[in-house]
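As you look at this complex, bear in mind that one protein chain is not there, while each of the others sits in place.
As written, the chains take the letters A and B, and residue 1 is the first residue of each chain.
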Amino acid sequence: MDVKTVRDVAKFAHLALTDEEAERYCKDLGDILSYFELLNEAPGCDERGVNPILVQDITREDEPKVEYDADELLKDMDTYDRYVRGPRLS
Amino acid sequence: MKIGLECHVQLPTKSKMFCSCPTADCEFPNTYVCPTCLGMPGSRPVLNRQVMVYGIMIAKMLNCEINDTTWFARKTYFYPDMSKSVQITQYDNPIGERGVYYLDGKKPIRITRIHIEEDPGSTKRTADLTSLVDYNRSGIPLAEIVTEPDIATPAEARQFLTQMIGDIRHLLNIPDNLEWEVKCDCNISVGTERVEIKNVSGLKNAERALHSEMVRQIAMIKAKKKIVRETRRYDPDRDVTISMRVKEFEDQYGYIDEPDLGVYHIKELADSIKISESPQNMILRITSQYKLDPKMAKQLVNTSVDLASLFEDVAKEFGTPNAIKWVGGPISANWKAMDERGVTDTSKLKDLIRDFSDGKITDTQCTIEIKSYMTGQDAAAAQEDSAGLETLINGFLDENPKIVTDYQKNDKAANQVIGYVMRQTGGKYSSAEVVETAKKLIEARF
Partner (left out) sequence: MSMDSVIKDLKAINAKYQMFHAMSDDTAPGDAKFLFSAKDNLTSKDMETCAGSRILEGYHPIFDATCISKLREAGGKLVGKTNMDEFGFGTFSTNSGFEIPRNPYDLNRACGGSSGGSACAASVIEDHMSLGVSTGGSICCPASFCGVYGIAPTYGRVSRFGLIDYGNSLDKIGVLSQKATDLKKYMEIIAGKDERDPTSMVQPDFKTDYRKMKSVAIPKEGIEGLSKEVESVFKDAVEQLKSMGIDVDYVDMPSLKYAMPAYYILATSEASTNLARYVGMRYGHQEGDHSLKFDDYFTEVRSKYFGDEAKRRILLGTYARMAGFGGRHYAKAREVRQVVINDYKRVLETHDAVLAPTMPFTAPRFDDISKMSALESYKADYLTVPANIAGTPHLSVPCGYDSNGMPVGMQFVADHWNEDVLFSIAEDWEKQFDLKRPEVSL
């Protein structure tokens, strides 16, 4: 693990790191990732389920419902004219 | 030149993909929303079964191999319209893969995959350049269809989209009068580098975008400049593709499987779903089955699948020649008029054909009765009209016999007759009827 990679990853994750943080996380991640190499010697398995117990075929019917009051949902949001305010797009 | 497409269409469900919010259009922003489609902490997705059904139907129509087990994935990217910065989509094991669609029934366009996913919300810019976000669309179900780069030209791309989207509309029972938006990412390489034009709305723009990009690439190659592999966007007002901000590195979507939904075993469901024959497939089938002129087959099906089905009924009961003569003739000519009047009972038409077939009525009488039933016009008046039209056309042909000989080489010669009649009579006769009668009278003169 090197500092440049940490900064690239931070950029994807939308985190700004100070130089001190970048160095520190670089070391932490390096140690942790080395430890993860232990997995290389672990036995494999044909199955790799999405959940530890089999969750299958759960769906609901196509029936529209209005269960929540939209105004309640918007009450703590920063809105303008019922739109949610957001930052610049470009 | 190679062209590949990634098309997104909305699936016509009543509720959203992972929550029960209505999908209907809404006058006000952020009204058909709930904790799930707003991505509120603690909320959870539940799959709308109908979305899976529609996805399987499209996969079958596209002749895809349907995976026995399918599941969902998280695609992570950050944008204000993404209510949880994660789009639930499919990555591994989508619903269908390795399909094919036959353009005009002949040229195979391979379908890489088809999967289902949710739409984000929508954004608009304000005067001060900040954004306003509406999450009404957040969670609307989409199907994504990806083709291999088997398409040869921008015109062919449009043709492909017209036919495939037409078939999907029919498959999903989308009313003819409902505008149904298709968004495409268009990939084109004139030389060796592939350029992606992102988020083009509509079939016409897809062709224009591809065309303008093709022109750009050709010019670059001529000028010996290197074409950069990149993502561009299409500006329909200026008819150019524009480079999007060059990124340092590819977006890392970091796909992982979605544990909140589990897996779906869809083999049984897929086997149980019977899809109706697509219009394109019907055209191909009846052309070969009844040895029809492909133009007639196309005209029948494109006018109405019900008309084409009637053709088959008549062919079965009274033989193909009668079907061609009557259904391909006056019934087709007057179909639109009958449809507009809201008349749907076609058994009377079959009765008339039966009477003709049994010799109870003449050819001319049958034609009149058919027209009268379908247009609502009184039989006597219809007869008069019809006679008048025939007189007019015969008069014109007497004075222009060369049309008949020209017609034998190229049937476009009939257009002269049609043009004449339309000029003489204004809108009195439906163009379908004029065409049909003109051709009949010309052919009678061979």
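Just so we're on the same page, a contact is a pair of C-beta atoms (placed from the backbone, for glycine too) under 8 Å apart; a residue touches a chain by one contact, two chains touch by 3 or more.
Remember, predicted model here, so these are calculated numbers, not experimental data.
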Report summary line: Out of B:7, B:21, B:56 or B:86, only one touches the absent chain, namely B:86
**Report entry** Option from B:12, B:39, B:149 or B:166 whose C-beta touches the chain left out
**Finding:** B:39
Report summary line: Missing-chain contacts on subunit B, rising order, are 35, 38-47, 74, 76, 78-80, 83-86, 128-131, 133, 252, 254-256, 258-262
Requested in this report: Extract the touching residues of subunit A with respect to the undisplayed chain.
Outcome: 5-6, 9-10, 12-17, 21, 25, 28-29, 31-33, 35-36, 38-40, 42-45, 47-56, 58, 60, 68, 72-73, 75-78, 84-90
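Following the convention adopted for this analysis, only the chains that are shown with their structure count from here on.
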Report summary line: The subunit B residues in contact with subunit A across the complex are 13-15, 20-24, 28-35, 38, 40, 46-52, 71, 78, 80, 123-126, 129-135, 245, 249, 252, 254, 257-259, 261-265
Query raised in the report: Contact residues on subunit A for subunit B in the complex?
Result: 8, 12, 14, 49-51, 54-68, 70, 73-74, 79-90
